[in-house]
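Working notes, structure below.
Apart from one protein chain that is not included, each protein chain of the complex appears where it belongs.
Chain IDs A, B and C follow the sequence of writing; residue 1 opens each chain.
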Amino acid sequence: MEFPTALVLNAIIAGLLLGGFYAAMSVGISISFGMLDVVNIAHPGFIILGSYIAYIVSDRLGIDPIAVSLALSPLFFLLGMAIYRIYYLCFEKRGQESLRGLAFFFGILFITEVALVLVFGVDYRSVRGAYSETTWRLGPMDFPMRLVVPFLVSIAMVVGIELFLARTFFGRAVLAVAQDSLALRLMGVDTLRVKEFAFALSIATAGVAGAFLIVIQPVQPAIGREYIGLVFAVCVLGGMGSIRGTLVGAFVLGLAESFTSTFAGPSWAPAVSFGLLLAALAFKPSGLFGR
Amino acid sequence: MEKAQEVTPLLQVTGVTKRFGGFTALDAVDLAVAPGERLGLIGPNGSGKSTLVNCIAGTLRNDAGRIELNGRDIGREPAFRRVHLGVSRSFQIPRPFKSMSVIDNLRIPILWGQTPNSADGVSPWNLGSDPGLRATDEAMKILEEIGLSAKCDAMSGGLTQVDMRKLELARAIAAKPALLIADEAMAGLSASEVDDILRLLFGMKERGVAVIMIEHVMRAVMKFSERIAVLVAGRKIADGDPQAVVAQPDVVTAYLGQ
Amino acid sequence: MSHSRFALVAFAVAGAIIAASPLVPNDYYFSAAYTVLQFVILATAWNILGGYAGYVNFGSAAFFAVGAYSSVFLYKWAHPPLIVMIVSGTVAAGLLGLAVGYLTLRMRGVFFAIATLALAVVLYTFVVNWDYVGGARGAYILQPRDLPFGLTRYIHVLYAAMVLMTAFALVIARTIETSAIGRGLAAIRDDELAAECAGVPTLRLKVLAASVSGALMGMAGTTFPYYLSYVEPSAAFNLSYAVNSIAMPLIGGMMSWIGPLLGALLLGTVQQVVQVTVSSEWNLLIVGVLLVVFVTLAPNGIMGWVDAWKRRKK
Partner (left out) sequence: MKRLVASFSGALVALSLLAAPVLAQQPLKIGFGMSLTGPLAGNGKAALISMQIWAEDVNAKGGILGRKVELVYYDDQTNPSTVPSIYSKLLDVDKVDLVVSGYGTNVIAPAMPIMMQRSMTFMGLFGLNVNSKFDYDRYFQIMPSGPEPAIGWTQGFFDTAMGLNPKPATVALVGADAEYPALALQGAREQVKRTGLKVVYDKTYPPNTVDFSPIVRAIQATNPDLVYVASYPPDSAGMIRAANEIGLKTRMFGGGMVGPQFAALKAQLGPLLNGLVNYETFAPDVADKFPSLEQFLAKYQARAAKEGVDALGFYLPPFAYAMMEVLEQAIKAVGSLDQAKLADYMHKNEFNTYVGKVRFGKNGEWAQGRMLAVQYKGITGNDLEQWRKPGHVTVLTPAPYKTGNVATPYQDSRK
């Protein structure tokens, strides 16, 4: 199997671009699951919801879908708060361990899927940004804008969240609540509001990731189920509750998939990615950057 | 003090070292316990007492040195087999089985902890009807001694801190060990409760059970121990008759800190 | 009740149910019952590792598929009788359970759950690329023509087999639960370190629980190829097996074998009824809403209510 340089270079680029997209999909899980121990299986469902909202608004007003999703992220933020409030009343308050939340969110996943079918119908939807058909060529390497723009916005979002969590008081409170919410409560911090804020943030990222998804490929309500495994794998591989880890985990899986597809058989890409995860878990159970 | 004739010690710890990254928690510690002997193990917090207990019990693997029980090296044995071989420990911070009642908590060590080839015991792997029920009277006897028989059906998760400590000790005793390690079993108990526990631990002697008591309650340690070993910063700085050890200058400075 | 007597009662009831099948008005009820009982076995099996020992398995669809595809392999290779397929499928899934059991050596809690999910994806990719059993093209498994005991439809054979397998699974689950092993597993669930220090051989018990749980989940899948006549990977590795095998014990109650049985009968029947009465996408919506409602109202499952009621009554 020869490795011509052009193929290798492009495989790296494709892997990084894909990794950027995977990071946007998984950063929400890294917050809700990694930090708050909320097993939000419905996260991909909210991503698809984001795709549809971006589709409707940009279809009507002709604005770029990703811009629309960023503008509408406060809406998703409020949705996230409402969902967390229900989750908190039903589970967190009674000290239920996170497994119960799993079944709760499976129900939410089905509800969002059918709601999308009822409201938007079952046809494939897709949206074209102005850049969807342009590709930058730099020597042998090509950079399809359809993947580059989501990549850039995704990196900005993930790095922004990392800085927010590390630099601001509220951000540090979110990190603290992940480690020891009891200690935080003793210091007079209203942990409910902190957790609610963090979960709402995770749903806001889902809305934005939805716009990336619909720009990259056509979407229909049931596609969400395909990504459940992936988003949790990236979060755990990267390390529970570590945003930096999620980014690295996403790149590792993106590159693994891209190289397997290019040089071996694309059919084996998921087996390679998840095999990597299994190996990582066996040697470093708390993930690459886990706490 | 007559020289203990050449009887092989129940527990022989030689040169045990344990490091966590750069920090040396145990530095070549030697310790011997004769069958039925009452040993007090004291030392300031962070001196390595719990680490030594974990190495003996098998929940931690010592980096160097040997641990022998009745002359047999148990260094490679997993913790549960060390319990079968006769080493049973209680936890400094109580760890009850929350979903079970107090008496069910005792059924676990009775069924699984006692040396499996004991004559009367049916092997726990046997899928006959629940042998746990036959362990009732044995469990109740221990609960009476420790003063928890009234709460035998209470959920262990709901016990007070003090009762949880008693349950810890009761569970360790229920495994019928040859060597019982009581890790701060009396912290926070009232004077009368300390006396109850002391009476129970003294009772261990008749059953031929050696006891390592790790305590800060000096009154209890001095009264209980036939011998005292002192650990400071991972090293054993004294081992011998209680009165002599306590009077030793470096022990005093270690404790009172000059 | 002693284990052997419970086993006798269970198989007697199973025999009675099978004997009563001529009273069933038509074949639809056999088909629906087959599916509901399939979920009873899956939920009961999942609970042995998930409920008793506290290790959550996200990859139950993989065990189900190992059972199904071992039957497909045998059908193509030697076309043995059904009982041979059931036994070998159960053993194959049990071996996978053994491997998963040793995973618990390195991983616990959520990491174990994600590892089983990863294992399911890896297995799915192998089956997709395994041409002998049809791979992505799928394999046709034709129901035998000559039926034993003069039965007219093969669904009766599948239904009877499923009833017996359900009895077998319940007996195994209850035997484990009400024995020293069950107590050991409960101790592991509550506090694994304390259990180890109380003399419980935690690794051996976890491996036993994982193997038995895996074997029974595989058993639930062994007759699936005949029921479906055409098996392809996405049918055998379907999300509904992963979802239901976790949701049903949660809803019924995870502390005893009765919980998963109740949860599976309840949620399984509701899914069957809704699926053939609501002629639109609303049926999935109803299942989703019920899942949310059940889980919020019954935090410790239905058996949780029963225990609380009993304790209040005492």
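In this text, a contact is a pair of C-beta atoms (placed from the backbone, for glycine too) under 8 Å apart; a residue touches a chain by one contact, two chains touch by 3 or more.
Note that the structure is a prediction, hence the values are computed from the model and not measured.
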Visible chains in contact with the missing one: A, C
Residue of C:69, C:224 or C:257 touching the missing chain in the full complex: C:224
Absent-chain contact - pick from A:74, A:121 or A:160: A:121
Among A:21, A:91 or A:106, the residue in touch with the chain that has been omitted: A:21
Among A:4, A:62 or A:139, the residue in touch with the chain that has been omitted: A:4
Interface with the undisplayed chain - residues on chain A: 4, 7, 10-11, 14, 17-18, 21, 113-114, 117, 120-126, 128, 133, 135, 142, 144, 146-147, 216-223, 226-227, 257-259, 261-263, 265-267, 269-270
Residue numbers in chain C that touch the chain omitted from display: 25-28, 30-32, 35, 125, 128-129, 135-138, 140, 142-143, 153-155, 224, 227-230, 232-235, 238, 240, 272, 275-281, 283-284
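Here is the rule we go by: only the chains that are shown with their structure count from here on.
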Most distant chain from chain A by Cα centroid: B
Geometric centre distance via CA averages, chain B-chain A, whole Å: 49
Centroid spacing, where centroids are CA-atom means, of chain B and chain C in whole angstrom: 43
Junction residues of chain B, two or more chains touched: none
Multi-partner residues of chain A (each touching 2 or more other chains): none
Complex contacts: residues of chain C adjacent to chain A: 56, 103, 106-108, 110-111, 114-115, 117-122, 124-126, 128-129, 239, 243, 246-247, 250-251, 281-282, 284-285, 287-292, 294-296, 299
Of chain B, residues touching chain C in the complex: 57, 59, 78-81, 83-84, 88-89, 91, 95-100, 104, 107-109, 111-114, 124-132, 171, 175
Residues of chain C that touch chain B when the two form their complex: 2-3, 175-176, 178-184, 186-187, 189-191, 193-203, 255
